[in-house]
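First the structure, then my questions, so here it is.
With one protein chain removed, the remaining protein chains of the complex are shown where they sit.
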Amino acid sequence: MEKITGLIDAPFTPMFPDGDINLEPIPRYAAMLAKNGLKGVFINGSSGEGYMLTPQERKALSEAWVKAVPDGFKVIVHVGSCCLRESVELARHAAAIGAWGIGSMAPPFPKIGRIEELVKYCEAIAAAAPELPFYYYHIPAFNGAFLPMLDLLEAVDGRIPNFAGIKYTFESLYEYNQCRLYKDGKYDMLHGQDETYLASLAQGGAEGGICGTTNYNGREQVAIGEAWKAGDLETAREKQNFSQAVINVICNFRGNIVGGKRIMKLIGLDLGPNRVPFRNMTDEEEAAMKAQLDAIGFFGRCNQF
Amino acid sequence: MEKITGLIDAPFTPMFPDGDINLEPIPRYAAMLAKNGLKGVFINGSSGEGYMLTPQERKALSEAWVKAVPDGFKVIVHVGSCCLRESVELARHAAAIGAWGIGSMAPPFPKIGRIEELVKYCEAIAAAAPELPFYYYHIPAFNGAFLPMLDLLEAVDGRIPNFAGIKYTFESLYEYNQCRLYKDGKYDMLHGQDETYLASLAQGGAEGGICGTTNYNGREQVAIGEAWKAGDLETAREKQNFSQAVINVICNFRGNIVGGKRIMKLIGLDLGPNRVPFRNMTDEEEAAMKAQLDAIGFFGRCNQF
Amino acid sequence: MEKITGLIDAPFTPMFPDGDINLEPIPRYAAMLAKNGLKGVFINGSSGEGYMLTPQERKALSEAWVKAVPDGFKVIVHVGSCCLRESVELARHAAAIGAWGIGSMAPPFPKIGRIEELVKYCEAIAAAAPELPFYYYHIPAFNGAFLPMLDLLEAVDGRIPNFAGIKYTFESLYEYNQCRLYKDGKYDMLHGQDETYLASLAQGGAEGGICGTTNYNGREQVAIGEAWKAGDLETAREKQNFSQAVINVICNFRGNIVGGKRIMKLIGLDLGPNRVPFRNMTDEEEAAMKAQLDAIGFFGRCNQF
Partner (left out) sequence: MEKITGLIDAPFTPMFPDGDINLEPIPRYAAMLAKNGLKGVFINGSSGEGYMLTPQERKALSEAWVKAVPDGFKVIVHVGSCCLRESVELARHAAAIGAWGIGSMAPPFPKIGRIEELVKYCEAIAAAAPELPFYYYHIPAFNGAFLPMLDLLEAVDGRIPNFAGIKYTFESLYEYNQCRLYKDGKYDMLHGQDETYLASLAQGGAEGGICGTTNYNGREQVAIGEAWKAGDLETAREKQNFSQAVINVICNFRGNIVGGKRIMKLIGLDLGPNRVPFRNMTDEEEAAMKAQLDAIGFFGRCNQF
């Protein structure tokens, strides 16, 4: 199975001020991501408020992204839902419209406590789009599925033919590496923590990753990997430190989904509000965030729309 | 606002062997609950695998229950969803078809971390069915919303006119009591832990409750309250101990949603399987559970279909 | 084995302003507890900052308490320590000086993860004072030992001859009751949450308890049980509600160990500061706490020194 090389972006979902989804900015959005060196998008995931969208909205977004992206730019559709039937329908839809792949995290409800439960869930979704690679999105902080990923690989191996790998958004680089080493790299382990990308590259693997901060800091985040490949450790470190500095700022403003989405407005692409229950930033908060980003020289280091 | 007196049952969702929902058993189901002394149902909640159903299925179930119940038997529809827009639509539907009330737990995704987030979520749902009482369903073990409920009452007071109270499914009888005492009982605090019903009655309040085990052990659970009211402490204790003995058994078989749903089959009302990711019981497990129930005399103490 | 009837107090450890222990107040302290209807003390536990004391200090305190208490007033010495050898020595000492019993919580380090580990730990301590009843002090919020207590009873039964029971300081009245019912009440289950005493009495058992707030609210807390026994539910509820109101206040001031210890000063028995790492209350905090206690009529309802 093809392995992903380079970084995939997890886009925000553009919305009108009243909260309706807004497909209009997507072409410009996609173009900018490509310009910044991203290799694809993982849509309708956590950054995209996927669980907060109706199935109809999720389909409309998928269609818009598939239509908007340049040739060879991957669209992976997150189809996870508490309702498996909905996920299956979304997986079929993704296949039908020509998405490159699909993915799903563990359902946040009911909380998954056993590998067998997780395998059953993934199996049913993957089977609904058998021609597409399926990625499991491991982000236990969001759904409580603190399960050993090596056990998952062993359990799906030979059972889910289109299981491609894991988007690994968890702290343990040890476990990440063990999964990467499984059967000499049988599965595609996509690094999923922008702040430790360089560390992961050194350990080996992480040729591919899925990122949340590349929406606004894509050029610099991509450059970490390029510098590393070029053997320029000093530059790679400087850019990773800058990436962490950006993350330090969004951590002060309710993280990537809230703070990060608002940065898009500051660089020229207003994506509108977050959905309830997220608390949208006030104008005062926006100004404070802008000042913090200024202080680290952010606006001089990113491409603006 | 009217307060609920007596116990409300949280029904399972009947399904065909292929997992499709099955509306056919609902009238018999409702009749049995009424016969056992229950005062209503809280449908499409956690026992009902509500999050695992599509909106269409949830509506169909609501309609079937409203149609099936006898006069005065309350139907409260759980409309919670990760997608607020879906919840709003379900709330409107519940009002339109004549449900008695609505309720919602905190969304399991994104995890609620602040009272303000929770209030915004409840507010939007409650406003969609302004003529119906809205109950917040507090079950933090399921969704991670470990928030102080007294703070919630203070926050909604004066802001959500049809906020009726809380279905309190958490361990702290102390917090439960403090909520009950808020403004001399302004809000309806529904006890939500079958195993500590008597303890809660003694402390005061708990005149109303919402129960999961009353699907199969309704007569005995209802009798705890009746014995208590009649001043017969000895009987109340005996029946509460029996209730705990039943709960001991289901805890051995993945809890109420899995084990409890299968008990229904054992007493004559086959409700079919659970949805993925739940692991359905094997025949061996069913036999083992039956033996454990036999050992505590369960089948002689419940009404069978 | 004798079962404890009535309430045992968990005293604070009196200290001089420089943090040295101060044995002088102990006789007056003991006399007041007896006057308020307490039946004994559980010393050097969490309220007593036992883990923060040296073994020499713990022994000195044990001796002072044994000497100070009136006839028939039980002294139970908490001998728990991260270092089992220290606990064994303290258990021997307790036996040698004529303490009534001993107890220990699970060691906070290393965190106990298995019943077998806990049994080994308890076994060694209990064996060091074979003539004294040994109580396991279950307070998992403090040491992470979230283990099923029924499993503990089964494991110690027939193995630790002087295992007397459990001081149960955890939320689950269900588990508490199941332990109480084990072999028709073979073990002494001491209720350990002042705020749910009445609830526990109703359920059955809880004839004995170990309390932290009885240091300053002993008379009223004792009265809950008396009213219950006398069949006066209304009074029992009023006094339990008052007990919760007092607890509401100390929760605003870092809980019983910090806030509660300072209340002692307000009622005439200055017990000095808490040890590091506790943050002692400032004078402003003390004044604020006093005002909150005044507001609930506390000072008119407790005996003052």
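Going by the order they are written in, the chains are A, B and C; count residues from 1 in each one.
As a working rule, a residue touches a chain if its C-beta (ideal position, glycine included) is under 8 Å from a C-beta of that chain, and two chains touch if they have at least 3 such contacts.
Model, not experiment: these values are computed from the prediction.
Of the chains displayed, those contacted by the omitted chain across the entire assembly are A, C. Note that of A:Gly98, A:Pro130 or A:Gly204, the residue touching the chain absent from this view is A:Gly204. Taking the complete complex into account, C:Thr54 is the one of C:Thr5, C:Thr54, C:Asn252 or C:Gln304 that touches the chain left out. Within the complete assembly, residues 46, 51-54, 81-86, 106-112, 114, 116-118, 120-121, 124, 142-144, 257, 275-279 of subunit C touch the chain that is not shown. Counting the whole complex, the residues of subunit A in touch with the unshown chain are 171-174, 177-178, 181, 193, 195-196, 198-204, 233, 237, 240-241, 244, 247-248.
What we mean here is this: only the chains that are shown with their structure count from here on.
Where subunit A touches subunit B, the two copies mostly use the same residue numbers: shared numbers make up over half of all numbers in play.
Comparing the centres of all chains, each the average of its CA atoms, the largest separation from subunit C belongs to A. Distance from the subunit A centre to the subunit C centre is 51 Å, each centre being the mean of its Cα atoms.
For subunit C, no residue reaches two or more other chains under the stated contact definition.
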